[in-house]
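What you see is the complex with one protein chain gone and the rest in place.
As written, the chain order gives the labels A and B, with residue 1 at the start of each chain.
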Amino acid sequence: MIVKSDDIIIKTIARIFVPFIQLYALYVIMHGHYSPGGGFQGGVILGASLALLLITHGYDEMRRRIPEGVVILLGSMGVLIYAGIGLTCLLLGGNYLDYGQLSVILHVDPAHARSLGILGVELGVGFTVMAIMYSIFFDISTGGILPGSGKRTDEWGDNG
Amino acid sequence: MGYIIAALSIVCIIGGLFFFTTATIGLLRFPDFFTRLHATGKGDTLAVFLCLIGFAIHEGLSLTALKIVFIAVFMFLAQPTATHAISRAGIRHGLKPWVKGEEQ
Partner (left out) sequence: MNEFFVAVGLGMCLLVFLVLYRVIFGPGVFNRIAAISAIGTKTLIILLVLGYVYNRVDMFIDISMVYALLNFIGCIAAAKYLEMER
């Protein structure tokens, strides 16, 4: 049970820090080929920033800002990016995730096209991990039942 | 010039190590939860700040030193907030502060 926090210090510090945490998570996703990081690690940091907002601001405000439908849409969009890049490589004449074929569209040499293909795939993975981490944290902390009403939280798009 | 930078960095790191030691001794020997929070909340924050400034001076002017300064500013703002959250939880849970002269 997470109730709304009536402490102004923790709410202000969380609101100051969350943009910087998300910027750092994007940095970790982008530099996956050179330093420790990549898609999954950056997605976990993004999900942790949303969890920090949920802890300090309570349920009602977070459901107003990020409804459950938007969370599921973000998760599906990440998978769409991943599979979409693979299918584009297939349609251009190569194997399923053969990024070298993307050089036909992007007008660069195949080595550069492979690097850009991996970057796009990592972005998709990051979005999906962020959405699912936030959804898991939300559902486990409520237990499926919203405080103050007898309804369950698995009715998609219906904010009871 | 290299000697001055090295000496300054060593002074900062040894200062940080001294504050870490006193904060740990306070955490072990103080009689109550709230007094131990005083020791670890203030001593650890200053010690981490001094140690990270010492590392940043050793690096010189580069991207790595800028990142270390970012970590130092983050720790300087976040550690007191965490201490504040824990002490509020302790008060609301019902812990009583220690008064001198009574049995623990």
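Assume a contact is a pair of C-beta atoms (placed from the backbone, for glycine too) under 8 Å apart; a residue touches a chain by one contact, two chains touch by 3 or more.
If you're wondering where the values come from, they're calculated on a predicted model, not measured in any experiment.
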item	value
Chain not shown, its touching partners among those shown	A, B
Touching residue (missing chain; options A:I45, A:I81 or A:A131)	A:I45
Contact set of chain A toward the excluded chain (per top definition)	1-2, 5, 10, 21, 24, 28, 31, 35-37, 41, 45, 48, 51-52, 55-56
Residues in chain B touching the chain absent from view	6, 10, 13, 16-17, 20-21, 23-24, 27-28, 33, 36-37, 40, 44, 48, 51-52, 55, 58-59, 63-64, 67-68, 70-71, 74-75, 78-79, 81-82, 85-86, 88-90, 92-95
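Going forward, only the chains that are shown with their structure count from here on.
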item	value
Chain A and chain B, separation of their C-alpha mean positions in angstrom	33
Complex interface listing, chain B residues touching chain A	74, 77-78, 81, 84-85, 88
Chain A - residues contacting chain B, complex	7, 9-10, 13, 16-17, 20
